[in-house]
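Below is one structure; the comments refer to it alone.
Missing here is one protein chain; the remaining ones are kept as they sit in the complex.
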Amino acid sequence: MKRYSVFAIAREAMRQHSGWDKAWASPEPKTHYDVVIVGAGGHGLATAYYLGKNFGITNVAIIEKGWLGGGNTGRNTTIIRSNYLQDPSAAIYEKARSLYETLSQDLNYNVMFSPRGVMMLAQTEHEIRGYKRTAMANALQGVETRFITPAEVKRIVPIMNIDGPRYPVLGALWQPRGGTARHDAVAWGYARACSAMGMHVIQNCEVIGVESVGGQVSAVATTKGTIGCTKLGIVVAGHSGHLANMAGFRLPVESVALQAMVSEPIKPAMDCVVMANTVHGYMSQSDKGEMVIGGGADHFNNYTQRGSWMHIEETVRALIETFPMLSRLKMLRQWGGIVDMTGDRSPIISKTPLGNTFINCGWGTGGFKAIPGSGWAMAELMAKGASPLAEEFSMYRFREGRFIDESVAAGVAH
Amino acid sequence: MSEAVSALNGAHFAGLVDLAEAGLKGMVTLRGDLSSPALAAAVKAATGAAVPAVRRIEAGASGQAAWMSPDELLLITPYARAGAVVEILRRELAGEFATAADVSDARALFKIRGPQARDVLAKICPVDFTGFAVGELRRTRAAQVAAALWRESEDEWRLVCFRSVAQYVWDLLATVSAPGGEVGFYHR
Amino acid sequence: MLLLTCPCCGVTAEETEFANGGEAHLKRFGPGSSDADYEAYMFNRKNPRGVHFERWRHAYGCGKWFLMARDTMTLEVYGAYPAQTTEPPAEIVAKIKARRPEWEGYK
Partner (left out) sequence: MSYRLATGGRLIDRSRPLDFTFNGKTLRGFAGDTLAAALLGAGQTLVGRSFKYHRPRGIVASGAEEPNALVGMGEGQRFEPNQRTTTTELFSGLKAVSQNHWPSLDFDIGAVNAKLWRFFPAGFYYKMFIHPRSFWKHVYEPIVRQSAGLGKAPDAETRDADRYEQFYAHCDVLVAGGGIAGLTAARAAAAEGKRVIVIEQAAHWGGRAVVDGAEVEGQPAAGWVEAVLGDLHANPAVTVLNRTMAAGVHDHGYVLAYQRVADHEPGADKPRHRLWRVRAGHVIAATGAIERPLSFAGNDLPGVMLAAAVRDYVVNWAVSPGKRVVVVTNNDDAYRTALALHAAGVAVPVIIDARTEPRGALVEQARAAGLRVADGMAVRSVKGGKAVTGVELCRFDSDGGAVAETIACDAVAMSGGWSPVVHLWSHCGGKLLWDEAGAFFRPDPSRPPLGRDGQGFVTCTGAANGDLGDTDAAPMMPVWMMPAKADYLLRAKMWLDPQNDVKVSDVQLAAKEGYASVEHTKRYTTLGMATDQGKLSNINGLAILSDALGQPIPQTGTTTFRPPYTPISLGAIAGEARGPIFQPLRRTPMHAWHEANGAHWEPVGQWRRPYCYPRDGESHGHAVSREITQVRGSVGLLDASTLGKLLVTGPDAAKFLDMLYTNMMSTLKPGKCRYGLMCNENGFLSDDGVVARLDDQTFLCHTTSGGADRIHAWMEDWLQCEWWDWKVHVVNLTEEYAQIAVVGPNARKVLEKLGGDIDLSKEAFPFMDWREGRLGKFRARVFRISFSGELSYEIAVPASEGQAFWDALMQAGAEFGMMPYGTEALHVMRAEKGFIMIGDETDGTVIPQDLGLDWAVSKKKPDFLGKRGMERPAMTSADRWKLVGLETLDGSVLADGALAPLPGKNVNGQQETQGRVTSTYFSPTLGRGIAMGLVHRGPERMGEVIAFQTESGGRVEARIVDPCFYDKAGEKQNV
């Protein structure tokens, strides 16, 4: 793999960019791999990457039914933060966030991680208490957060109306090193690095069955034929229920549409990410200038990648109330993704009832930020059979009543 | 009792339509088997009205009976009579599985009058008003809150909502009936 | 944005007037049930790609719950029926079979 750098660009500029390699190879599948990962989203690719990097396991195929990164990884609002309340969540999200800090160098691919700060507004007494509670927890979890005053909010985000007549801003939970990254680049960077380690990223290949022998997985049936594997990782987000069905078990997961939208681009107006949970809206401004806005999730099972319009209205109302200048901007595009919601809104990284088969799902509305940490933990789980970061995220926690509920207090899951 | 005041104390507004808060009204929720003769007799005794068909409102000599749900009616009477209506219903339905409760104070009632009424209502209610007949009733949404509305006469509509959101619904109606916002979809 | 017809009051109204209540025909497992039954009842869901039986409430209308068969891939609605049933009515099952011959049926 040729390394990317400013010198490489300069060299190629002089020869009409004729010397660039393919970012990833597009091989035909082999008959067997040590590990097959289903789903070339961020989580699947990161799992493969850390299998190779941390455990030297490189006889790996990542099988993707469409184009890599085309699932939720390619359609999310790119918020990265780790100011979660519960210990297991804070641990994995902070691991992910800290890996993001150096991911561009690690992958030799600029994923544009931009720690511009994430601000979660407190607009009720209840939210104040909730966020203060989170800040207290974060202090012991090694996550840098702070509860800030309305004046600080206004200083950091001058375009905000903090005196909104209905829900004045009473403060905010501020994570200065939260931020955003270029979502597509995360998938592409990992795919390139996986490919460079000799792994096979196989696109346009849908897994349509899971085969087993004596309670252990043996192969996956795909639209490109049967592919044998010693271990199987299912990392397909919204389609997890479907894959679990193929593997013979059910999950505490439902798939619903979550929407997002972008405005037309404008010159820089807001540098950080703002989340307003009382009124239901969140927003950041991308490097291209569009306002990236998250909408709500539908409440019914849906696989169409289209959501219901009312959520867009609700979000826009909330954001205009918070940022009045938005009123005269225009919505450029809206879209949806299929997110996998668990019973406690926290993810699953787990062994499954089928031997040598592992699942990573349930990231719902908030798993982009977790990609490196989740891949790290999943790789460890698959390689060693256990991972401290994944420990509490077993799919069996529901039966036992050990929820990891982030929506408690004023917290939100995403 | 003289000190009882309705949510908006009979407010008025004239825009694309004439808006008025109807003031105090007696309202009684009646739950039970709407097909039972006992219930029909009780409704008759209380209001003089027949049991309304699905999504209809019926008028009687001393009140109206509005269909709310497969097992629920809303009886509308003068404010002072609500207590008596509850008594009549309880008496008539003694031994039946039925419930009568006075909800006069829990609601606000608005009158919306004028040829543009449907054009105004359709700004906030996701309702198809074409073919919406006089005497028909629809429970629905008025922007962000629950409401029930019916057509009292050709150009006259009624809308009920919960008392706590009376001011919201009023402001909403007044906003969308501000002059300049003529739509001309229903009324040309 | 779905358009649903409430079988309890006959109103056809948009999704905003309804509330979804998840998978239908779950059998409640209370005290004394096995861990597996309780877990399955509380959490594990079919979440199918395709025909789905689900609960809806006409929240902004007559207030009643009803059940409905809908396709989660196309959003086609096959029919609605009373909440007071333990399995889908035969005519709805037949209608789905006719529309989706490959459907494995209601289990």
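A few notes on this one:
First chain written, first letter: the chains are A, B and C, and each begins at residue 1.
Operating definition for what follows: a contact is a pair of C-beta atoms (placed from the backbone, for glycine too) under 8 Å apart; a residue touches a chain by one contact, two chains touch by 3 or more.
Predicted model, so just to flag it, every value in this text is computed and none were measured.
One chain is not depicted; across the entire complex it touches A, B, C.
The residue touching the chain not shown here, chosen from A:212, A:304 or A:394, is A:304. Within the whole complex, the absent chain has one touching residue among B:19, B:42, B:125 or B:149, and that is B:125. Touch with the chain omitted from the figure is made, among B:14, B:41, B:101 or B:134, by B:101.
Set against the missing chain, the residues A:33, A:49, A:174 or A:188 yield one that touches it, A:188.
Residues 1, 3-7, 24, 29, 31-32, 97-99, 101-107, 119, 122-128, 130, 143-145, 162-168, 171-172, 175-176, 178-181, 183, 185, 188 are the ones on subunit B that touch the missing chain.
On the side of subunit A, the interface with the absent chain consists of residues 4-6, 8-10, 12-14, 16-17, 20-26, 66-67, 69-70, 74, 87-88, 90-91, 95, 101-102, 104-105, 108-116, 123-126, 128-130, 132-137, 139-142, 158-160, 165-167, 179, 182, 184-185, 188-189, 203, 263-269, 278-279, 287-289, 304, 306, 308-309, 312-313, 316-317, 319-321, 323-335, 388-389, 391, 399-403, 405, 407-409, using the contact rule stated above.
Touch with the hidden chain on the side of subunit C covers residues 1-3, 14, 19, 21, 28-33, 35, 38, 42, 55, 57, 59, 63-65, 71, 74-77, 83-84, 99.
In the analysis below, only the chains that are shown with their structure count from here on.
Chain centres here are Cα averages; for subunit B and subunit C they lie 32 Å apart. Taking each chain's centre as the mean of its C-alpha atoms, subunit A lies 49 Å from subunit B.
Residues of subunit B in contact with two or more other chains: none.
Touching subunit C in their complex are the following residues of subunit B: 54-55, 68-70, 72, 126-127, 138-141, 146. Residue ranges on subunit C touching subunit A, taken from their complex, read 1-2, 15-16, 19-20, 22, 35-36, 38-40, 42-49, 52, 54, 70, 72-75. Residue ranges on subunit C touching subunit B, taken from their complex, read 8-11, 13-14, 16-17, 60-64.
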